[in-house]
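Of the protein chains in this complex, one is absent; all others appear in place.
Right, subunit A next:
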Amino acid sequence: MREQPPAYTLTDNIQKMTAPWFLLFFVLGGWPWVLSLEKLKASPDVVQCYQGLSCRLKENDFLCLLGGIEPIKDPVLVPTKLQTEVVLQCREESNCDLCVRVTLYLTVQEPRKEDPDEGGLQEDAELTSGPWPRNESLEAEVILSFKDFLSNRCVLVEVEVSPSMVQPGQNVGYLVFDCFRAPVGDEVWIWSYTQPRYQKELNHTQQLPDCIKPELWNNVQSCWVLPWFNISAEGDAVQLVMDVSAEQNYVLFLYWNQTQGLSTRFHEVLTGPHNITVNNTDLVPCLCIQMWPNVLDAIRNSHCPFQKDPRAHKNLWNQSKLNLTFSTLWGETALSWMVKAPCPLSAEMVLCWQPVGSELCHPLPLPLPRENVIVNTLQHLPMLTLHPNICLQVWSRGKPQIQKCPPKDVLGPLRDDMLLLETWGSVENHSFCAMEISGCTPLPSLAHTRAAFLGKQLLQDLQSGQCVQLWNATGTLWACSLQKYTHHRWVLAWLAFLALAACILLLLLLNRDGMKGWLQFLKEDYRYGGAVRGRRALLLYSPDHASFERLVGTLASALGQLQLSVAVDLWHRQELSALGPLAWFHAQRRQALQEGGVVILIFSPGAVALCREWLQEVGAPRPPAPTPDTFAASLSCVLPDFLEGRASGCYVVACFEELLPPECIPDLFHSVPVFSLPSQTSAFLRALVGPGKGHRDTVKAHATRMGQYLQPALEECLQLGASSSL
């Protein structure tokens, strides 16, 4: 607010009458420059002096030069304060021009005594301490210099003061110059100094108002030709209705008035009235409109009508973004932030803590500088260590407008940490508090919150250096890990494992046979490759004595391990006695041959003897003892096949070489392969397995095992021999 000179002749009492109206206008419209302008009658330039000064306008519009500063030898008049005011100079009603009125205060300056830097610039005039000794009046020549965009002008005023009016320590008086004309919207620079100059010149800048003010609009003619607009709000959009005549050529300029400059949104040369629609979403508070006639150096009208529009502010916050930048320097990651917005914002950036599992971010009571958001500039956040739970919030008008947390791929996911604030009290007294949902809980505490429960432990961790320091300014931030205080449920995995093992055990117990069979099947399959599958084998032998029977039984069970379906009369005595040996053997032989099985003839001395008897070979010795009939029955079955020569492929002959040499076997039986056990066991087994199955290794393994298996029975047979009873 500019001061008014005390005594003043007003041609118009507008100010006094409209003072309360101005306040209302201010509240309602918020226009700049709410004071109304004084109206002066048009007259040539005049200067008036007050309070003991007398002056005369010596020269108007002369060429002035700024001379050098001269030292003061005698007391001189110097200007102390320069004030300017904008007035309207009217030739007639509604035909006014803007004018700048200058008020200059003067005082008497004594020469300085014992001044160390004589000849340098002297600051504000030191007033005399003693009374004024002179009798003569003091004179001075004051120059007022004006400069605006287009013109340059100087005025020389002669000022005289009578010695009786001088009072020490006060301004002698002031002069008022009416006035400097300047165009609307211009910026005027005014200097004032004496000639000769004794001190640095006073200067002042005066910005003349635009045509927007109603007084100018109504009174200044140059404003009439200027195009202007009216705003009409229609629902969602804002319409700019041009107040121009049909042929008027003008430029319309919409821009964002940002701190760094202007950002053009619309710049067009238009003719005649147009309706410009501004979308609601494009409204921002700093959207300003300038219009001027399409001539060179035209006066421009600019106005920012949306500065208090709530929709515009909402749009501004919708369009504002907080960008976090992580830069890695010498292995350390630093955080910088920038708020991108179209208009300057009055907001502040606050750090906040987001605990894991919560959506709310609690602002930290850290003393960050207020109003520290500078739009569109990168600012550095001096954090000692970056933590994923520390987020940034932009607060404006008492609530958070924007919140941004560090991205997961840079700092990782949210950690289950506890934030401790350390504030330094008065006498090196550090007090701690833990940030929780309900606020900052002071530690140690007896409350029932998680932080209070772990309070002592957390403080101990902090002392021992297990917490990470995040911030160190007037308060310190520490982040303590709660990992080791959380009850991790590893035991549930152990429980599941035990339960599974118990279930498997119970399952095995309940279904033992099935399991066993399956296990055996697995064992057989894996180890022996499953040499034969249920091939039928009929074992025929002559039961000479009990140990031989045992031997054959052992052989039969060994062959049974090979998955051969072994039939031997030892195991089917019941059937044998029921059917009779002949019938049984016939049936077995038929079954074996039908199923593609094999008939194994085990030869022993008794068998050979019987064969010889039957075949009536000459020179065969008589059998020493009557042989059992079972072999006779079996021989009666197999002999026809041998005699007719169709025995090959189905029959195999074997003998235990230690009991009977293979040569003793009658020639008739040599038409089929003859194997002497246990030396030719593998060949014997291979013959049993059948053609086309090349399980060499498994057959060999079987042969070895069979040899080992038969060994004890064979030895027993050899030892006991015929002494063992049948």
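Definition applied: a residue touches a chain if its C-beta (ideal position, glycine included) is under 8 Å from a C-beta of that chain, and two chains touch if they have at least 3 such contacts; residues count from 1.
Basically, contacts and distances are computed from a predicted model.
Taken from the listed names "Histidine-containing phosphotransfer protein", "AP-2 complex subunit alpha", "CKLF like MARVEL transmembrane domain containing 4" or "Septin 2", the protein name that UniProt assigns to the chain not shown is "CKLF like MARVEL transmembrane domain containing 4". Only one of A:K408, A:R573 or A:R646 touches the absent chain when the whole complex is considered: A:R573. Interface note: of A:S151, A:S557, A:S636 or A:S671, the residue touching the hidden chain in the full complex is A:S557. Contact with the chain not shown here comes from a single listed residue; of A:L506, A:A583, A:L643 or A:L718, that residue is A:L506. Although one chain is not drawn, the whole complex shows that of A:L270, A:V468 or A:A546 it is A:A546 that touches it.
The chain not displayed touches subunit A at residues 450, 453-454, 457, 484-491, 494-495, 498-499, 502, 505-506, 509-512, 516, 520, 546, 549-550, 553-554, 556-558, 560-561, 564-566, 570-574, 576-577, 580-581, 629, 705, 709, 712, 726.
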